[in-house]
Each structure stands twice: as structure tokens, then as C-alpha cells.
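For reference, the structure is listed below as C-alpha cells.
Note that one protein chain is taken out, while the other chains of the complex remain in position.
Right after this comes subunit A.
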């Protein structure tokens, strides 16, 4: 009996944390989109700067180094934006770690009491509450999804090429790809409404 109470309590606190962390992820991610947009914008400007014909128009004859100077300025701005995105990445990693810890702790609690918990008890579900097995599995799913998204974003930033406008455009598209996470977490939390309300 004690084992079941303990495991359920741990699961509950884990999901409360997950709820908060999911909101935090969403907020951090929402803030980062402006940086991705300006990065894209800057890369377009850089492309135009590169594609401008080499023989400068008459009125720019006095500024022979304009192109290289502008290029330097643009790259500098882009570096700044990537720096901001790296900061974002650090915050997302914190979220991911926190979710991972919750999953680890829940699994640990279950495993220490596994001997006392009979299988029927673990898979038993009611109209208002899912089974412990389900909840543990969902935690694992969320943990994996969050970590994957984080690694995806890290990969995007690590393989960034400032000169490649098309890659920048795809960055903008791929950076936004985390609506699935939100839907998934919301769906799971919907199953747990009564479980979490129950004191």
C-alpha cells in the first residue's frame, strides 16, 4: 500500500513540474523566434551584398571598401543573433534536464518499490486516473521528445553556415518545428486532470 502511495505521489510531483517546464519551453522558444527571423533577414542582406555586381556604380566610386565593410558588419550582427540563440539553447537544455530528472526520479521510485507492487496494481486504471505504467511511459515519451527537440536545435545551430541563404530559410522553418511537443504534453496532461487535482 505504502509503495503505491509513494509512487503515485512522485508521479504527481513529476507531472506538476512537467507542466511548468512545458510552459517555460514554450515561452523561451517563442522569444527565440525573433532572433531566427532577424538572422534570416540578415542573411538575405548578406546575399544581396554578395550578389551586387563587382563594378560599383558611379556614385559608389568613393567607397571602394564598402562591400567588405558591410559584409563585416552584417556578419557581426549575425554573430550576435547566433549568440542569443545559443543562450536560448542553454535555457532549453535546463528545461530538458529538469524533465529528464523527473523521469529518472519517477522510475527510481517505481523500481525501488517494484517488488511490493503487483503487476495488476501497476496496470490498474480507473475512469478518472490512468495506470501507473501509463504515466511512467508517458513521462518517458515526454523526456525523449524534449531531448530530441533540444538536440535537433543544437544541431541546427552547430551546422549553421552564414553564407547559405537557403539553409537560413530552412533554419527558420525547422526551428519552429515544436508544436508537436506542445500538443503531446497537453494531450497527456488532459488525461491527468483529475489525477493532478486530487490531493
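In the analysis below, a contact is a pair of C-beta atoms (placed from the backbone, for glycine too) under 8 Å apart; a residue touches a chain by one contact, two chains touch by 3 or more; residues count from 1.
Assume contacts and distances are computed from a predicted model.
S.K.: When one chain of this assembly is omitted, its UniProt record names it as which of these: "General transcription factor IIH subunit 4", "Cyclin-dependent kinase 2-interacting protein-like isoform X1", "GPI ethanolamine phosphate transferase 3" or "Trafficking protein particle complex subunit"?
M.R.: According to UniProt, the chain not displayed is called "Cyclin-dependent kinase 2-interacting protein-like isoform X1".
S.K.: Which one touches the absent chain: A:70, A:107 or A:157?
M.R.: Result: among the candidates, A:70 touches the missing chain.
S.K.: With respect to the chain omitted from the figure, which of A:19, A:44, A:94 or A:182 is a touching residue?
M.R.: A:44
S.K.: On subunit A, what residues meet the omitted chain?
M.R.: 44-45, 47-49, 51-53, 57, 59-60, 62-63, 66-67, 69-70, 72-74, 76-77
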